[in-house]
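Every protein chain but one is kept in place in this view of the complex.
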Amino acid sequence: MSANTNTSKNLGKSYPRIDAADKVSGRIQYASDIYLPGMLMCKVLKSPKVHARIVRIDTSRAEQLPGVRAIITGKDVPDAYFGNGAVHDKRILARDKVRYMGEPIAAVAAVDEITAHEALELIDVTYTDLPAVTDPLDAMRPDAPLVHDNLPSYRGFAEGMGGNICTTLSNDRGDVDAAFAQADHIFEDTFRSQGINQGYLEAMACVANVDPSGRIHVWTSTQAPYQIRATLATVVDCPLSRLRIIPMEMGGGFGAKLRLCVEAYPVLLSMRTGKPVKLIATREETFTLSGFRLPTIVYLKTGVMQDGKIVAREAISIFDMGAHLGAGVQSGVSHTLGPYNIPNFRMRSYAVYTNKIWAGSYRASGVADVTFAVESHADIVARKLGMDPWEFRKRNAFQKGDLAIQGGTIPTNGLHETMDAIKTHMALPRKSEAGTGIGLAMCQWRSGSGPSTASVSIQEDGTVSLLTGSVDITGTDTVFAQIAAETLGIEVSQVVVAKRDTDLAPFTGPSGGSRITYSQGKAVQMATEAAKAQLVVLAAGLLDAQPQMLTCADGGVHVTDDPDKRVSLAQLARHSVATSGPIIGTASLSAMPFAPIFSTQAAEVKVDRETGNVRILRFAQAQDVGTAINPMAIEGQIDGGVVQGIGRAMSEEVVIQDGEILNPSLTTYLMPMAADVPTIENILVEVPSEDGPFGARAVAEPPGFGPPAAIANAIEDAVGVRLKTLPLSADKVLQALRGEAVAAANIDPELLQRLRR
Amino acid sequence: MSTKHVLSTTVNGEPYEVLVEPFCSLLDMLRDTLQLTGTKKGCDEGDCGACTVIIDNKTVTACMILALDVQDKAITTVEGLAQDRELHAVQAAFVEHGGVQCGFCTPGLIMSGVGLLRENPNPTEADVRFAIGGNLCRCTGYSRVVKAVLAAAEHTRG
Partner (left out) sequence: MNRFEYREARTLDEAVETLSQEDGGRLVAGATDVLIRWRQGAWKPRYVLNIKRIPGLDEVQYSPAEGLRLGAMVKVRTLEQHPLIRQHYPALTQAAAAFAGVQIRNLATVGGNVCNASPAGDTLPALLAYDAVCHLAGPGGARVLPLADFFRGPSQTALQPAELLVELRLPPPLPGTGALYIKHSPRSTMDIATAGVASVVSLAGEVCQQVRIVLGALAPTVIRVPDAEALLTGHAPDAERLQQAAQMAMAAARPIDDIRSTAAHRRAIVRPLVQRTLYYAVQMAQGTALSFDTQRGLAVEAVF
């Protein structure tokens, strides 16, 4: 409990999610639950080729199938490029070339799904194969086939791009070579992490309907309605204002739905047919129509003194980006220090094009891969120094005021409190019984920033209507209601959080990157404060007192020293209509100051020496949440993130061979089920942030970063073997136990030298 | 073209007579024909449990059943759990204990919880985890779901 939550009626209270009742009764609507009269079903034809030129597309047979209403191919849509990021290297439908297996070639609208499916089989496409490149290290060679032979012509083409390199990032500080020369010890390790699918349970779904006036209504599963709108305007070639995006309840996104997914196809087909068109992606298409995380290689070199102080760090990261710029390369220059104060560093991060679907976003993309490397390496270094892993981390962990990697200094934070909390909770250091072990990992992230707006209006009965443009994923609507209620001194039940669309609410940033509570919540607080100020001014007039002598509490405004002199919010609202006008408080902000998030995790495992099985006995985390506005919601977020991390650690892997995804199915892409994980042990540390609403920090993404390293470290503690590739499957553990070589992870030294430039 | 058949079935106590195609799954019939969209499609291959319904007191995945195979049978979906507008104990427990986040797995999970408690009113934590072992959730990490089912069990035992 922090000072903020101790005496508050609304903060620190585990209110159930305000949409929970609708969800448990099955009433809440997701995009696939929309049925409109005359609605057609859409399916997308995907390329069976990894890299090929399109010679001819013949849709004539498909067009003649009864029940088919429209078919579009690349030549039927505007000649527009768009992108997931700075570089615009994508088209909605392939024109001359396909660059990955699964790339969309055509889209069909038909009376039902089976007809649409039959139509796809009747579309004849002729290809000429092109040499493909599917390994990022191969793609970096000067003689590699080019994924984008017209790369320099793309909007956003910049320095550091060329060949198959789509991004080069650097970050340097101090004199790393001199520091290595003076270090007592130098350690190098290379780590590889695997392809990971976001695993959202609701596959992409969208309904588009063009109304008679030409406005295009799009009901879709998305994290980013305004961003979708802008991209659609480009690819459909229509004014932004013609598009209305209605974000439906979203059944998980985790980054996959931060950008345009499948919306363009129903939109274009609705424009053609004049009918509503619906697309529901299959589970297979969550691997083939939407990008996910691709494998990563992280090389670390650390210079350390005998007493455990880290003096130098070099990091080289290679991100397989797939056929289009996606997410993650930034983490190679922002998170390769870990939460440690290292004065000298050199970081290089490369994103490389290959002939695969693009590397989509997944929860602080890349940071989980980098954290696996950094926190595994920390244990390796500690053990080689003969130091206790917790002590080694403690020796180097950030203090307030240390230089932050992105510039500026580290503000107030609870990193050390989380370390101490885990040490106590797990009774470290502890000698475990044979075959069991404990491993640590520390996670770091930042509370997300970005444009945020909110408006609050006071209804005639004194209740509040709150409008923001943000999509509620993590229960933020409930948190907003708590923030507004706390600010105004009313009950949470008296706050109505409006359902929004892009016509209704002003522009706001996407729901992702851990930004909604921190930034959007701040806007909510500011908007409520603005409304409160107006209320107080009105009350001052009615109560004949100075505004600064008034308190807003218990559904009214009263004179602080004379509580009987009171007027209710309802009275003020009614009064306002006739005098100043209805009360509306608004807020708009574009960025929030840096507020770090830190956590310390511990995994306790049991390893079966004869089969390689690893059982997670316990998993605990202490996280600095700033102020726990809703502890139950926060714990739920942390539980979910940890289990995603456990999946990454133990069993998840998208297997891609020569550009073909071998396991685009839940039968063979294995996410944790309930019997695979223990109850997660949560410790919420509260060191309020300097700027967040009531001191809150972001929460949701970091818990998924640590489990792979925590478990790999626990395995070493248990049975003395070190795995440097993910997942930590039974066969790898057993191989390591038997002293057999596990798949080599290191990068060729010559390439490494080139990459450190 | 294939022949449509008449399907007579009872869903949540209501009798229905509808025309369905032979290859139509129970899941698609519930959603597309009856517009009972509470039951969700997560994978259409029996791997995620989002489409769990109850037939003859047994939990089953509706995507793995042909609609015509429920001829003359009675089905309960999530929409049929609340009585007189009052949530079922399992539903209420999910709300109270934070077992709901994005909500997409929720109907299926709740049906599995209801199915468990009908067979075993006093489950252990392990019993709960295995009973919901066919329901994938990506948001909650299962801790609060398990807590909710155990709380509902305790509440129901009274």
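Going in written order, the chains are labelled A and B, and every chain counts its residues from 1.
Just so we're on the same page, a contact is a pair of C-beta atoms (placed from the backbone, for glycine too) under 8 Å apart; a residue touches a chain by one contact, two chains touch by 3 or more.
Predicted, not measured: the structure shown is a model, and the values here were computed from it.
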Quick one: say which of B:Asn12, B:Thr76, B:Gln91 or B:Asn135 touches the chain that got left out.
B:Asn135
So one chain is hidden, and I want to know which residue out of A:Gln29, A:Thr667 or A:Gln753 touches that hidden chain in the complete assembly.
A:Thr667
Considering the entire assembly, which residues of chain A contact the chain that has been omitted?
114, 117, 606, 608, 610-613, 615, 650-651, 655, 662-663, 667-668, 670, 672-676, 729-731, 734-735, 738
Could you please point out the chain B residues that touch the chain left off the display?
1-3, 5, 21-23, 25, 44-47, 49, 52, 58-61, 63-66, 68-69, 112, 115-116, 124, 126, 130-131, 133-135
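One rule holds for everything that comes next: only the chains that are shown with their structure count from here on.
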Please report how many Å separate the Cα centroid of chain A from that of chain B, as a whole number.
29
Per the touch rule above, chain B residues touching chain A in the complex are 23, 31-32, 35-45, 47-48, 50, 77-79, 81-82, 87, 91-92, 94-98, 100-107, 110, 125-126, 128-130, 132-147
So in the complex, which bits of chain A are touching chain B?
14, 16-17, 19-30, 32-33, 35, 114, 198-203, 249-252, 254, 280, 282-283, 473-475, 632-633, 635-644, 665-667, 671, 673-675, 677, 679-680
